[in-house]
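Some notes on the structure that comes next.
One protein chain omitted, others in place.
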Amino acid sequence: MPSAGIETKLWVWQRASAAVLGLCVIVHLILIIIAVQGGLSAGEIISRVSGNVAWLMFYSVFVIAVAVHAPIGVRTILNEMTGLKTSQTYLVMAVLCLVILSMGFRTVIGLYNAGGV
Amino acid sequence: MSNTIKVSVWRGQTEGAFEDFEVPRQPSQTVLDVITYIQRNIDPTLSYRFACRVGVCGSCAMTVNGRPRWTCRTHVDKVATDGTLQVSPLRNLEVVKDLACDMTEFFNKMNRAEGKFHPTKSRDDDFDMVLPDDPKRKQASQGIECIGCGVCYAACDVVEWNKDYLGPAALNRAWTLVNDVRDGGNAERIAAVSGDGGCHACHSQQGCVEHCPKHISPTHSIAGLKRAVAKSALKGIFGGDD
Partner (left out) sequence: MKPRAHRNHAHYWAFVLHRVSGLLLALFIPVHFYVLGMAIESATRLDGFLSWTNTPLVKLAETMLVVLLAAHLTGGLRLMALEFFGTRESSKTAVAIGTGIALVVGLTFLLNVR
């Protein structure tokens, strides 16, 4: 079998993560509109997600999917619209992926453990 | 209708400038008629390309008021809404001179996409049965009317951004052959369209669909290739050789 090029693999990863994000974003948008009714507060956010395994799972999947999806898209834009070399756009992709993963999981796990529950 | 029309025509190669001409208006005049009038009556050094004049050969495509078109099938009435015309060579191709561009890269990419028939049988074999309502035949039929005029290639932004991108026409041609049961070159073809300039570079902007004079949708042909390549890549990963 011919081995698929790197662009094919990135395309598959981006579409697979997009399918996951399709569901996550619908849930997220509904939750945003419910949560902002009557104003948003730290206590409200913490009481919803802290100690709740279901939200922990949901946001973990969400963060992973974003960390796959967004850096691939950013790399495509850089390749097409800037003079950056391919090696440089790979670097930006990898850094963005790590930033989203580390900041995302710090937040998700932090909020799960917050509030002393 | 005024008696003349003002036409700006590209002169030179990649470096050049627009030159203005006044051309008498005629009923049912096409843009190709206008260009031909200039060449025969005003400036015989004007270079352009045409053959059939009736939308069969695909050699007279140019950029007319910013859009790629067959000049032979474009009526002046339709496009010169403000009474002026601007005619330049097709985008995304090297210019030979004035309105004639070099189609070499365009046709080389057809070959690079394995847009050629790989026969599997000899004269001793029986004919393949291809029924009109066969799903593969129907897929092929939707892309098979391409005459290689280069309009889609000129309308494509991804071609402009990524010089290796094979482009709508070459990938559309590859997809019609993927669906040809008589063809034996699919392994090579799938490999050819799955590289860095292959089908996955397409963002479905559909400039090709918008401008194709034959009303083909290369975007959908390319989507078919994306599925075929992904399927074959997944088979490669999970071991299901075929």
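For clarity, chains are labelled A and B in written order, and residue numbers in each chain start from 1.
One rule holds in what follows: a residue touches a chain if its C-beta (ideal position, glycine included) is under 8 Å from a C-beta of that chain, and two chains touch if they have at least 3 such contacts.
Note that the coordinates shown come from a computational prediction; the quantities given were computed from them, not determined experimentally.
Engineer: If I consider the whole complex, including the chain that's not displayed, which of B:Glu19, B:Glu105, B:Asp134 or B:Asp157 touches that chain?
Structural biologist: In the full complex, the listed residue that touches the missing chain is B:Asp157.
Engineer: By the contact criterion defined above, which parts of chain A meet the unshown chain? Give residue numbers in ascending order.
Structural biologist: Counting only chain A, the missing chain is touched by 15, 18-19, 21-22, 25-26, 28-29, 32-33, 36-43, 45-46, 66, 70-71, 73-74, 77, 96, 99-100, 103-104, 106-107, 110-111, 114.
Engineer: With the missing chain put back, which residues of chain B would touch it? List them for me.
Structural biologist: Residues of chain B in touch with the missing chain: 65-68, 86, 91, 154-155, 157, 203-207, 209-211, 217, 219-220, 223-224, 226-227.
In this section, only the chains that are shown with their structure count from here on.
Engineer: Report the inter-chain centroid distance for chain A and chain B in whole angstrom, where each centroid is the mean of the CA atoms.
Structural biologist: 39
Engineer: Okay, in this complex, where on chain B does chain A touch?
Structural biologist: Interface residues on the chain B side: 158, 161-162, 187-188, 190-191, 194-196, 198, 200-201, 226, 229-230, 232-236, 241.
Engineer: Touching residues of chain A toward chain B in the complex: what are they?
Structural biologist: 1-12, 79-81
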